[in-house]
Every structure is written in C-alpha cells, then in structure tokens.
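Incomplete set of chains, arranged as in the complex.
By letter and in written order, the chains are A, B and C; residue numbering begins at 1 in each of them.
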Amino acid sequence: MKSLAIINQQGPLHSNAGQESVDLVLAAASFGQDVSVFFIDDGVFQLLKMQKPDVLEHKHFAKSFGAFEFYDVENIYVCQRSLTLRNIESNQLNVACQILSDTELNAKLANAHNIITLS
Amino acid sequence: MARFSIIVTSASLDSQGCYSAYRFTQTAITNGHQISGVFFYQSGVNIANTFQTMLSDELALYPKWVDLANEHKIPLQVCVTAANRRGIISEQDAIQNDTPELFNLKPPFQSVGIGELVSMLNESDRSIQF
Amino acid sequence: MILHKLSHSPYSQKNFVSLLTRITDKDGILLTQDATYALSSTEYCQLLLKQTVNVYALEPDTIARGIQPVMSEIQLVDYAEFVTLALKYNNVISW
C-alpha cells in the first residue's frame, strides 16, 4: 500500500480546491491508499470552526473532515507557522489534528510516496 | 438610479468572482438600478457551458444566471474568441463547423464580439469587474 | 476617487500590500472574497487604514469564512451598500 499526501494550500471559498481535496481524500482512502492530509499556508483557513459558507450559498465541505476517521484517515497535519501568522488558535479548529513545526512537516512529507497539492 | 456594466473574467470554480458578480447584479436590480449587460471574458466564459453538472448538494451557478437574465431581460454576453479557446461553442459556431447539434452555449447567453463590450460600456454609468 | 476592490488573500498575494502605496486618502478600499482575511490581522488593518479611512469589507464574504474582525474602523457592508459604494466613487478597479 502506497502513501499519499494531500496538501491544502487555499482558503475554503477561494476556489473549488477544498471540495475536490475532500473528494480525493475520501476516494483514495476507500481504494486503500494510506492517506495523510496537510493544511499549509491559507489552507489552514479551511479548518476554522466558525465558517458559514451557506451565507454565500456554498456547500460546507469542511464538515466532511469529520468523516476522515471513518475512512481511516487519521493523519491530519497542520502547519504551526501558518496558524500563528494568521492569529488562529488551536481551539478554533474544526477537526482533531497534529500541529507541526516546519521541520516535522518536512519529515512527514519526505515519507510520502506521492504528494498532491490542491491550490 | 444608475446603469451598470458587469464584467466577469474569473472561472466559477477557480474563484468566488462569478458568484459575487451574480449577487451584485441581483442586488443592483433589486435596488432599482439598470444592468446594461454582463460581459464574460477570459476564463469567465466557462460559466456559459450548458454541459456543467454539479452534484445535487453543490452550488449550481449556471441556472441562477439564466433565471436572473430571463426574469430581468439582462443580456449575458460571452466573448466568442475567449469562449472558443475554452471549448464553449454557440449554435452558430456549430453550424459553421458542419456539426449543427454540437454546441454548449445557449440563450440567454449570447456569443458576441468585443464590440458589444464597448457598446455596453458606452451606455452605462459604471462598470465593475469580478 | 477610485474604489479599489481587493479580492486576494493578503497572506498569499504580495500585490495586496504593494498596491496600497498607489492608493490615496481620497480613494476607497473594499475588501471582498479572500481579501477579507485581512480583517483578522491588526497589522493588515493598520496598513489599510494608513492609506485611507475609507476602508470597507463585504460582510457576507467575512461571515462565510468565519473571520472575526479585530478593528472596528473597517466598516462591514452588505451587497446593497457595495452597489452604493460602486456609484459613490468615480470608478472601480478590481485588483
């Protein structure tokens, strides 16, 4: 079984990247890939609990993060520096995740067989 | 009361711009303003593709534009060159290609040249791009 | 009197800050889409307000993203006020 790292780099409403990231994570996991999910740069904005995309008639795809564990996607990594830069505290986040330093992030990414960025 | 030209240059799935343009247009009409037209250019033309199929729980912006245009008689003008480059083909284009059934741009969206943008700008008080 | 409509994240696009120096104190700034993320940063809010006091942000875009504004000097506007703003200035640039 190969490992696949999915990197989210964009805010939730910037484009369709967030939805298509979720599609990719769930499908790849259901086909047996060892999937890990990374939130880096503006991608950390996808994790904000307070989002109300229905105000813009958009689907709240971030609710699907809750389904990750049912698909055995348990490795959810968030860039500490990206959070700090954006004044985001860990209690504002909408999913259980590991907050990693730059060095730790690099080490996790170095271990993945394949890496796809959604931006 | 004023007349607006709306210009859309961003693809609906790559930016929030096309949705913002829709909301702005809708609100301007509600508040009594006129819309000289909406001009779709660059990747903004992608919204005119009739083949678009969203999943049932996703925002479907195409029918929203169609309803708004039909209800308020707003011209939805799509730049023909920008559209053809992106695989958006009107019935007239299809007839010229000798495949008269194969088109994916339908009314109320219209395939036009850039001259229509100039006319639209000339007859409006303010333009705004999304 | 230009209304500068910004739509890109200040955290990802350098143009966000570089264009500020071109804005005069008579101009207006309207934050829309990902540009509304500036509202959660005292630093970005101050940079904006240094150029002009006429700084606005589109409230639906802000709420949808779950942003908590840190400075009350930036006025939250709805789409109706957006339409009014577009007419109040001589023209609009969408950066």
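Note that a residue touches a chain if its C-beta (ideal position, glycine included) is under 8 Å from a C-beta of that chain, and two chains touch if they have at least 3 such contacts.
These numbers were taken from a predicted model, which means no experiment stands behind them.
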item: Whole-complex copy numbers (one chain of each kind is displayed here); value: A x2, B x2, C x2
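We adopt the following convention: only the chains that are shown with their structure count from here on.
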item: For chain A paired with chain B, centre-to-centre distance based on mean C-alpha positions, whole Å; value: 33
item: Separation of mean Cα positions, chain C and chain A [Å, integer]; value: 28
item: Two or more partner chains touched - positions in chain A; value: 13-14, 56, 58
item: Of all residues in chain C, the ones touching two or more other chains; value: 33-34, 60-61
item: Chain C-facing residues of chain A, complex; value: 10-14, 41-42, 45, 48-56, 58, 85-87
item: Footprint of chain A on chain C - complex, ascending; value: 9, 11-12, 33-34, 37, 40-41, 60-61, 63-68, 70
item: Complex interface listing, chain A residues touching chain B; value: 13-16, 19, 56-59
